[in-house]
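Every protein chain but one is kept in place in this view of the complex.
Now for subunit A:
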Amino acid sequence: MEQPVQTETWKARSLEELVRILHQIFAEDKVSVDEVQALMESYESNPEEWLQYAKFDQYRYTRNLVDNGNGKFNLMILCWGEGHGSSIHDHTDSHCFMKILQGNLKETLFEWPEKKGNGEMTKKSERVLRENQCAYINDSIGLHRVENISHTEPAVSLHLYSPPFDTCNTFDQRTGHKHKVTMTFYSQFGERTVC
């Protein structure tokens, strides 16, 4: 992605409009990270519009596909029960935008481990993202762990990945060892995916 000559300032007034504008933006050859992040942040979360995608699982967080962006991006909603968190992971050379729709999520950034990873991974920073905030990450920035640290409130987040990917690496915080995993969808377009 590179800066185009003119950056639009979008305001998405509904989830449907957000998807429509994303299709428009990604139809171009060049897409601006700042533009997409501002667009995602401009959408004010309205549960009525996304409740149909927000399917929770009691054991772990779920990934629910909303739109597959004509192959250019994947837009999905993640549902995090109390205490649910992800492992430390990379983003397979793709761009990742993460917007909070409900509740709060803690994001902890990590440095890439050394080639012969054999020590505790280095934490770069951590922050708690609030409702409607949108974070961005890619492999050149680092790795992260995302978790719902609340013991009382579930959390819901909206993720955009471009280009789409279905495998990534997870990392052991104590040793830096990585392991490739395949990600699956708990539901697609509002329908539960049967494994």
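Note that a residue touches a chain if its C-beta (ideal position, glycine included) is under 8 Å from a C-beta of that chain, and two chains touch if they have at least 3 such contacts; residues count from 1.
Here, contacts and distances are computed from a predicted model.
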UniProt lists the protein of the undisplayed chain, choosing from "Transmembrane channel-like protein", "LRC58 protein", "WD repeat-containing protein 24" or "ER membrane protein complex subunit 1", as "LRC58 protein"
Considering the complete complex, of A:Q52, A:N68, A:S86 or A:T122, the missing chain is touched by A:S86
Across A:Q24, A:N46, A:S125 or A:T175, the one contacting the chain not displayed is A:T175
Had the left-out chain been drawn, it would touch subunit A at residues 58-60, 82-83, 85-88, 145, 149-152, 170, 172-175, 177, 179
